[in-house]
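What you see is the complex with one protein chain gone and the rest in place.
All chains are identified by letter, namely A and B, in their written order; residue positions are counted from 1 within each chain.
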Amino acid sequence: MDAHQRAGFLDEGNAGRGFVFVGIGVALLLVGSYIGLFKAPAEAFMGEVYRILYVHVPTAWNTMLAFTWAFACALTYLIKGAWKWDSRHEAALEVGVVLAGLVCIQGSIWAKPTWGVWWDWDPRLTTTAVMFFGFAGILALRKFVDDPQKRAVWSAVATIITYVDVPIVYFSVRWWNSLHQIQSSPNTVSAPFLIPLRTNAFGVLFLWIGLTLLRSRVAAMRLKSELAPPLPEPAVAPGYAPEVAR
Amino acid sequence: MRHLKAALYKEALLQWRGRAQLIAVLVFGATALLLFSFAVGPNSELLRPIAPGFLWLALLLSSTLTLAESYQAEMEHKALEGQLLLPAGHGALYLGKALANWLQLVVLGAALVPIMVVLYDAALPRPLALLGVIALGSAGLSAPGTLYAAMTHQARSRQTLLPLLLFPLVVPVLIAAVKATSLLMLGDPMGQVRAWVVLLIGFDAIHWSLCGLLFGRVVED
Partner (left out) sequence: MSLETTKTAAVEAAGLCRRYGRRWALVEVSFRIEPGRAVMIAGRNGSGKSTLLRLLATAIRPDHGTAHLLGRDVRRHREAVRGHVALLGHYSYLYETFSALENLQVVGRFLGKDTRREALLPLLAEVTLAERADDPVSTFSAGMRKRLALARTLLQDASVVLLDEPYGELDPPGFRLVDRLFGTLRARGMTIVMATHLIDRGAALCDDGLVLEQGRLIWSGPARDLPGAGVLDPATLPEGVA
């Protein structure tokens, strides 16, 4: 282990692995989406519009997965203090925020032709939107704190608090919205054909893993450039001979 | 316990010395209530049912000012660090400040109620219960707000960062407090206030303990 790894930095050498995951993910998504768009039959009530759920549901699952991973990284960083968990945490946040944004866009694409409005306050979708803003805020916090140590600790604390809040947000929105009829969302529609759903689920999963791996590397590289080498260089001052003060 | 009393003494003195600032924030809150009404129109029928929402929005916006201000005195000469080194317990310091911020918000909220009543022609059949909801909702704002304000005060772009972090987090507080206030003011035929109050209590319990536990990590190097 070199000095950097002893200090807990993320090992950089795995870009290839990340790209492999991304590649597999994209391939699976292409296959799954093709089947979902062209091969699967129309759904009983929704017609063709339901097809968005073949991407929407996998993305939603992986958003939760991404933020749970972010929570795990944050907790591990606070307990163990190794820099690699901070790099992973940053990556997890960013990929999670992107996925959450996609979920909201997909939800709007569903809502407009179905209900005539872009947003219908579906509890799960609304919670995802709150997650998007919440974790995007933590990314902003990371941008505005210069000291790497403080940045790591504070964003980890914020992620833990925000993640614990997610179920509370969900329940409060659900109760709030339950006074009106529950609009069906893409999640509540049953897919006539499960293969594209499963294919895409794995597709997004691999994509997420790959992107997180790559982004963790980038975060680790930036961290290394920000901090001095883990061990200071040997002394070059002449006549350096420390004595014990007696 | 001694630390908590010392922290409370300090906070009380800080609040008293800074009371002019509280008045200014109250004026800000009242102005916000006024502006909200301009956004809707001079129609009491429209304004009355959404008065609770506007009250809590005004309080939420005002909280970003008071929360940020609560650390101004602590950071000027690093007084907070000075206390940590005495040593003073993290829990006591957090509790002292969170309670002080909570009290400020309760006072603000209570002071905004008459303004809301006047501007929006709102009714107040259960004022004590309303005060209770204001207390619970303010507690929900104060706990995470005190923690985040400690962070953001030392970061760049601090005025933007605090609301950015706090607002998504306190969505449950906003929803529950507005609903509870609304039911108290406009009538609650199905007895739903209790459910929202329970939600507020749950949020408060979770965040006061969680943020209290994490405060030490945030303020220590």
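FYI, contacts are C-beta pairs under 8 Å (C-beta built on N, C-alpha and C of every residue); 3 or more make two chains touch, one makes a residue touch a chain.
What you are looking at is a predicted structure, and each value in this text was computed from that prediction instead of being measured.
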If the hidden chain were put back, which of B:Ala88, B:Leu199 or B:Val218 would touch it?
B:Ala88
One chain isn't shown here. Among B:Lys78, B:Arg156 or B:Arg194, which residue touches it?
B:Lys78
Of the residues B:Leu13, B:Leu34 or B:Val118, which one touches the chain left out of the display?
B:Leu13
Subunit B residues touching the omitted chain (full complex)
2-3, 5-7, 9-10, 13-14, 17-18, 73, 76-79, 81-88, 221
What is the set of subunit A residues that contact the non-displayed chain in the whole complex?
146-148, 226-228, 231-232, 235, 237, 239-240, 242-246
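Going forward, only the chains that are shown with their structure count from here on.
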Taking each chain's centre as the mean of its CA atoms, subunit A sits from subunit B at a distance in Å of 30
Over in the complex, which subunit B residues touch subunit A? Could you list them?
144, 147-148, 151-152, 154-158, 160-161, 164-165, 167-169, 171-172, 175-176, 179, 195-196, 199, 202-203, 206-207, 210-211, 214, 217-218, 221
Touching subunit B in the complex, subunit A uses residues 78, 130-131, 133-134, 137-138, 140-141, 144-146, 149-150, 153-154, 157-158, 160-162, 164-165, 168-169, 171-173, 175-176
